[in-house]
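Here the structure is laid out as structure tokens; the discussion comes afterwards.
Every protein chain of the complex appears in place save one, which is left out.
A and B label the chains in the order they appear, each numbered from 1.
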Amino acid sequence: MSNATLKELSDRLAAGACSSVELAQDYINKINGLGKSLGCFITVDAERSLAQAKAADARRAAGNAGPLTGVPLAHKDIFCAEGWLTTCASRMLSNFVSPYDAHVVELCNAAGMVTLGKTNMDEFAMGSSNETSFFGPVRNPWNPDTVPGGSSGGSAAAVAARLAPAATGTDTGGSIRQPAALTGICGLKPTYGLVSRYGMIAFASSLDQAGPMARTAEDLGLLLNVMAGHDPRDSTSLERPAEDYNRSLAQPLKGLRIGLPREFFADGLSPDVRCAVDEAVAEYRKLGATVVDISLPNMELSVPVYYVLAPAEASSNLSRFDGVRYGHRAAEYTDLMDMYKRSRAEGFGAEVKRRILIGTYVLSHGYYDAYYIRAQKLRRLIARDFVEAFRQCDVIMGPTSPTTAFRLGEKSADPVQMYLSDIYTIAVNLAGLPGMSIPCGFDGGGLPVGLQIIGNYFDEARMLNAAHQYQLATDWHTKAPAVGQG
Amino acid sequence: MKWEVVIGLETHAQLSTVSKIFSGASTAFGAEPNTQACGVDIALPGVLPVLNTGAVERAIRFGLAVGAKINSPSIFARKNYFYPDLPKGYQISQYELPIVEGGTITIQVGDTEKTVRLTRAHLEEDAGKSLHEDFHGRTGIDLNRAGTPLLEIVSEPDMRSAEEAVAYARALHTLVRWIDVCDGNMQEGSFRCDANVSVRPAGSEKLGTRREIKNLNSFRFLQQAIEYEVRWQIGELEDGRAIQQATVLFDPDTGETRMMRTKEDAHDYRYFPDPDLLPLEVTAERIAVVRSVMPELPQAMKSRFVDEYKLPDYDAALLTASKETASYFEETTRITFDAAKVLLGIAGKEPVLSGVAKLAANWLIGEIASRLNSGGIELADSPIKPGQLAKLLARILDQTLSSKMAREVFDAMWAGEGDADAIIAAKGLKQISDSGEIEKIVDQVLAANTQQVADFRAGKEKAFNSLVGQVMKASRGKANPQQVNDILRRRLAG
Partner (left out) sequence: MITYTASIFNGFFTLAMAIQLDDVRRAAHLARIAVDDAEAGAALAQLTRVFGLIEQMRAVDVSGIEPMAHAQDLMLRLRADEVTETNRRERFQAVAPEVESGLYLVPKVIE
């Protein structure tokens, strides 16, 4: 049963083939077994989950069920969920039980979805390998010696290992798409502002965007239909009429213009990834799409720009973690200054501290113009490149990540190597565009490769259409790692 | 050496919204600690700011009132620093593009009017409060005030004395209450000033090094703190020591300023645009709406009082010190004038507006003000309302009451004994203005005081006053003193 997609579970519940409580219990059993060895979850609370499942069954019995009522999902531990430990994978929040729900959690609850638990992640979403979590790394279900990517590594691994049919994630520089690629699942980062950031613990506010992670494009649309929507509590949440993101799934791809940015296929791309992406593009041609050679000339600068802007915003966003009102406070200290410094030194891990230092430095007196303002100017150039590109094409495609999953510890010694693993995803966040990753093959070692699809603003339905048609023609998305089978 | 004092003020006016600038928590003063601090105010992980339109509206109103430019867009920025009463570790403020830029405030010191230029006024959030007592050597943090909207109004260094600084602060205080953007309650901290003070040799163009006196929450402290600071700085310079830029606190107990101990470490606020808040747009339509409901401003009203009522500048200034005083005055004048028209009309006479206004001004600045003062009462709570005062003043104008009698009636009115006419009737206070009756009394007095009559005729002017006194006494104070004077002169001349 746990091999079913969101759509299939929805249909089974509707047909009365199973109950929500049975489903939840089934997944929780797997989470407590395989989930533990993979390190996918930080918090599991069976009692809460089953209570929600019971309420969902009652709702269905009362005839008030929506399409996802009773369907379970996992939430990245960056989302505040009332009564749930919400840690952001940090020692700083290791004792923080949230007194409120994030908008995303509210919406999922209102749809009758059942929370299976809170998934592991890179601490405060800062990382590309899920190795910065205070609660230990997540292992890639395809090969436990490799990373699942990050920062939504727990969500990605859980979905890949069939521990949850879907999960929420957040993406600041690739944190949904890159782990989706590395674990062979689908992940979508919507247009900035489509999903409310309220209750999602901020990393870099102008880049952060939540989105769905699941096994098929159709499932992404189903979950996005729940997650998206205006929220007056987030000043950057967009006021747009509700839409069905799956409305165009069935549309044929004939005439679809696919832009291939030559910068995505330059040095640094592993041959296996390149091969899989080329084959995917060939498949799209077969489906009637045309291919356009395009250029994103400033894309190379997206990594340096991102590593100025994101740490700058983060250094300020993380100042609230001071040990005064919640979170970790050092056991011993001499005075207020010492309390701050020790609490924060103990509460944050190395990568978080590194980024706070970078951010503090680039914002400090005398450096602001040279780093921060310059980076914001380049951000505009990078965004303009996309505007230009979308004059020539409908969607942009390329690799999600330059390599497949790397070994645990392989890049943790050198932050720059780690940062460069997001080279193809970061520009999308800087521009505020929607981007997604879908599985498109495997490397020589049997590790999954992700195809990235980038759409124009608010073009999620078209991207999902493109992904869905590909998934009708191929079966990469149905492949499960050995540990997730059965 | 002769020194010139240079002062600029930064004033924090709490805006009178019902909810906070970025959250829906109440701004009411005096609640139990942390009961009005919502998730946004205590900076829970994941919460976000949403700007209160009421704060924006008030900032625009202020900007228009001081003739400033309203910037559109203006930008919210984060000012980063750690302090336990600052929950986010940054204050949301405006830095590079404030909502209000420029403008002026006119002040009056003695007989001279002066214009103080404003640099800017920007929106920001207040911090919470640190309570240092009673927690066994620890500090308690109350975040009820955190997130209260503030308008920080920054002046140019245009003031040259403590008096000018106080006059500026008072004018600003009057204005913000006048246009209903701030309740002006200084005890509750709704209006507080930081003063940047420096001195330089007279005639020098270069500004001296300034020290900033923080958190002055009364005009008296403002005056005392600046005076002390100026003396101290001059003393230092004359002793050959340079002034170091510093932030100081004023201690009202000692009357001295002292360096702050906590905020001494070099600040680097790392301002940057708040990514949670998009640029704030203020459309021309919005400005027009705010302008259309703007009340007549104190400076304009003061000029009008001088023109329309022929009042002296001094009176006009006092009457426009608050909107309540001004409207009390105008209402009293209007009702008195209308009543006097009827009363004097019987005798075929007409009241003169300027005379009525001056009478109303005198009573308001005199009797009413001193009673309110001694009783610690607000004008709004005065037991005598404009309509009631007008009835009294009308009886002065129609000569029913002498000013002495009017004061007696006023006392009774203040004590709640009824309106002017009822008291006049009850106390039999009606002035005798019938000349036949007064003549009778005068004749009796002259007959009984032949010696004084003789003295007067012999050239002793003092004897006249004594005779006036005798007549007034004989009339039990009710005779119209002017008529007594006239009749007595006529009789003695005859």
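Quick note on the criterion: contacts are C-beta pairs under 8 Å (C-beta built on N, C-alpha and C of every residue); 3 or more make two chains touch, one makes a residue touch a chain.
Because the structure is predicted, anything quoted here is derived from the model rather than measured.
Novice: One chain isn't displayed here. Which of the visible ones does it touch?
Specialist: In the entire complex, chains touched by the missing one are A, B.
Novice: Out of A:T43, A:S206, A:N317 or A:T425, which residue would touch the omitted chain in the full complex?
Specialist: Of these options, the touching residue for the absent chain is A:S206.
Novice: Touch as defined at the start, partner being the missing chain; which of A:S20, A:S49, A:S315 or A:N465 qualifies?
Specialist: Reading the full complex, the residue touching the unseen chain is A:S315.
Novice: Taking the entire complex into account, which one of A:L107, A:M213 or A:V305 touches the absent chain?
Specialist: Among A:L107, A:M213 or A:V305, only A:V305 touches the chain that is not shown.
Novice: In the whole complex, not just what's shown, which of A:Q52, A:T69, A:N246 or A:T360 touches the removed chain?
Specialist: A:T360
Novice: Which of these, A:F348, A:Y424 or A:W476, touches the one chain of the complex that we don't see?
Specialist: Touches the omitted chain: A:F348.
Novice: Taking the full complex into account, what residues of chain A touch the chain not shown?
Specialist: Its contact residues with the unshown chain are 95-97, 99, 192-193, 206-207, 232, 235-236, 238-239, 298, 300-301, 303-305, 307-308, 315, 319, 322-327, 329, 333, 335-342, 344-345, 348, 353-354, 356-358, 360-362, 364, 366-367, 370-371, 373-381, 383, 414-416, 419, 429-432.
Novice: Tell me, which residues in chain B touch the chain that this view leaves out?
Specialist: So the residues of chain B touching the missing chain come out as 17-19, 23-26, 32-39, 42, 44, 50-56, 73, 80, 82-84, 130-132, 135, 137-143, 249, 260-262, 265, 268, 270, 273, 275, 277-281.
By definition in this document, only the chains that are shown with their structure count from here on.
Novice: Given the complex with chain B, which residues does chain A contribute to the contact?
Specialist: Residue list for chain A touching chain B: 79-80, 86, 88, 93, 96, 98-100, 102, 197-202, 204-206, 232-236, 312-313, 315-316, 318-322, 324-326, 336, 340, 360, 363-365, 368, 372.
Novice: Residue numbers of chain B touching chain A in their complex, please.
Specialist: On the chain B side, the touching residues are 39, 42-51, 78, 80, 82, 84, 87-90, 139, 141, 268, 270-272, 275-278.
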